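Take a look at the following structure, please.
One protein chain is absent from this view; the other protein chains keep their places.
After this line comes subunit A, so read on.
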Amino acid sequence: MSDYKHGKIIGASRSRIDGPKKLRGDAPYAADHHLPNMAHAYGVFSTVASGRITGIDLSEARAMPGVIDIFHHDHFPSLYRTPSTFKQENKVDETRLPFEDAKVHYPGQFVALVVADTFANARDASYRVRVDYEEDEAIATLAQAMERGEPTPHADSGHTRGDPDSAWSDAPHRIESTYVTPMETHNPMEMHASTAYWDKGDLVLYEASQGVVFARNVMAKVFGIPPERVDVRSPFIGSGFGSKLWIWPHAVAAAAAAREVGRPVQLVVPREEMFTTTGHRPPTHQTLRLATDANGKLQALSHDGINTTSMVNTYVEKTGSCTKSLYACPNLRVSHATLPANHGTPTSMRAPGAAPGLFALESAMDEMAEAIDMDPLEFRRANYTETDESLDLPFSSIHLMEAFDRGAEKFGWSKRTPEPGSMRDSDEIIGWGMAACNWEALKMDCDARVSLRADGTAFASCATQDIGTGTYTIVAQAVSDITGLPLDRIEVELGDSSYPSGPVSGGSWATATTLPAIAQAARNAIDALKTYATGDGGAFSGSEADTLTFADGTLSDGNGKSVDYAEVLNQLKLANADGEAHTPAATNDEYSFRSFGAHFVEIRWDPGISNLRVSRVVSAIDVGQVINQTTAANQVEGAIAMGIGMALFENTEYDSRSGRPVNNNYAEYLVPVHADQPEEVDVILLDHPDYAFNEFGARGIGEIGITGLAAAVANAVHHATGKRIRELPITLDKLMVT
């Protein structure tokens, strides 16, 4: 609908409408539900990384106060696996059910579950469950996995055009580098948690979930009941970064336990186990080869990535997903392969594939630019393309050049002196680096309902979620845009699988997917109102519905008669006028839909005390129409913080002997704190609507900000120190001159 014109509310700066509820403590999270007669479950988790359970001694634990039951592989109901398909909306990353058998595939795997009257009693008893194992040799790290196995290729996610290998060998300038990224753990503030109860065969599950529809469908498959008998609720979550996209074993364990003990059961996954049994970003090993002609035009590019997956499922970290199409290059290959390790199953973490992948690609671009003595920004400009060469389709809307220009201008890039170590400020050496960012734009099928209510308010609902990003607010903005009602007269409910089917909050597609459905439902509600108004006893009885106009909450007939819609409804004694809508997924037969951007980063390295910090970031981001300046800028600022974590700190470390993670807590797994935030963070939102993608012209903004950031930091570090760090995180010991 290219002629669609948006009013002032789209693109405005608005605070989150759910903010006051959160401040008042009126926003219940999954573990905030305290149901009558509720029992608490606490897991017993494997202390070995590989092997089998040879015995479980429950005598001491059973005798503990408050213990109701203790489940394990010999005492657990027989359930079914979900077929795990995205199309059927029942995907998970780990299909194995808890307590399926005596096998142990990773440390931190559920081996027993104590249900007791209180949380403290359940935990207390869990420490007294004695489990004996027959331990096998474990594969604990990517390095061990690479030593011991041959990677399994996953051709379906790869891409080849031209002849990259010979083009590379024949080119006048070329580089080859290998980059390694560590395992990272999502670490949302809110713990994974499930509160489950059964009511006459129906399951109600409060789950910390980024996807209530998928969660409902999975639970229905697992328990072998129709999806209508399952309701999954997740009105508020303390973020997930991808770890809460799919159902993990704890939710199945909690729901099964609730059915078995005949009481509501609450299970909170302890922080340590959020490093093992609820997903992680797998470690990657990526080899890149780049070659250019004499003018700095890329002639060959290959990007071959390997990641570890679990022993029970295959998860492919598609590190080459952006490499396929970010730059013009006639000879190109991306490939992905996996190796099994004794880890829980990996899962999507903010910008899966792209975050580690662009660390490698955008570091390699810097190395290539250096090899041909070209400014890194100029080198990227020289390889700019408006065609997605992997699909042979034009990009629907690309403003990467503007992102380069405005970012560089704001940052002051032209003042950069290229020689490493050439920019100083007393004890500190300053480094300036940049990198492009990139993310795909996706739009899924979506249903929504909007009601115009007799009390003068509107109500919108959809089974998508607000994961702390502002979805409640932008849904209200879309309703306001169509109806003209102010935000304070619009109520929004999300995060309940009984609402019209909405998308998973992931892939940065919730905005592009949900808003068109909401807008269409609002229009349909207005149409329903017009039909009522022109029917018997209506305020415009006798007029034709299509002669009426609706603006700012008022119906008018063009002959001078205007009636407030609440009055129209009240006159007819109607509660509301409802509209439902379905909007389809986007298909890319004409265009390739992607978002773009550029990060410019300043770091300061004090070699006298080996202190490294990021002091300044300018990011120019091209994501189509920005719906809400405040929440959009928040997303990029948060992603920059997370990107700094990825660049400098994050690393889930496994002991290669025991196979256990060692820094699985909030004190030792380092994420950036306030003091690590740069003094200056400038987010420039280019704001060019992409109407080929959807009627709002919005492409989504949750993930793009983290892509490329680690490379920009690494490039800045190289500029300051002359050291090229190809293995994240960039810790001070890697930079010390010893």
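Here, a residue touches a chain if its C-beta (ideal position, glycine included) is under 8 Å from a C-beta of that chain, and two chains touch if they have at least 3 such contacts; residues count from 1.
Keep this in mind: contacts and distances are computed from a predicted model.
Trainee: One chain isn't displayed here; going by UniProt, is it "Carbon monoxide dehydrogenase small subunit", "FAD-binding PCMH-type domain-containing protein", "Carbohydrate ABC transporter permease" or "Lactate utilization protein"?
Mentor: Protein name of the absent chain (UniProt record): "FAD-binding PCMH-type domain-containing protein".
Trainee: Pick from A:K21, A:R62, A:R123 or A:R229: which residue touches the chain that isn't shown?
Mentor: The single option touching the absent chain is A:R123.
Trainee: Have a look at A:E100, A:D165, A:D445 or A:D676 and name the one touching the chain we're not showing.
Mentor: Checking the options A:E100, A:D165, A:D445 or A:D676, the one contacting the hidden chain is A:D676.
Trainee: Over the whole complex, note the residues of subunit A touching the chain we left out.
Mentor: So the residues of subunit A touching the unseen chain are 47, 65, 120, 123-124, 127, 608-611, 613, 648-649, 653, 655, 657-658, 660, 662-663, 665, 667-668, 670, 672-676, 731-733, 736, 738.
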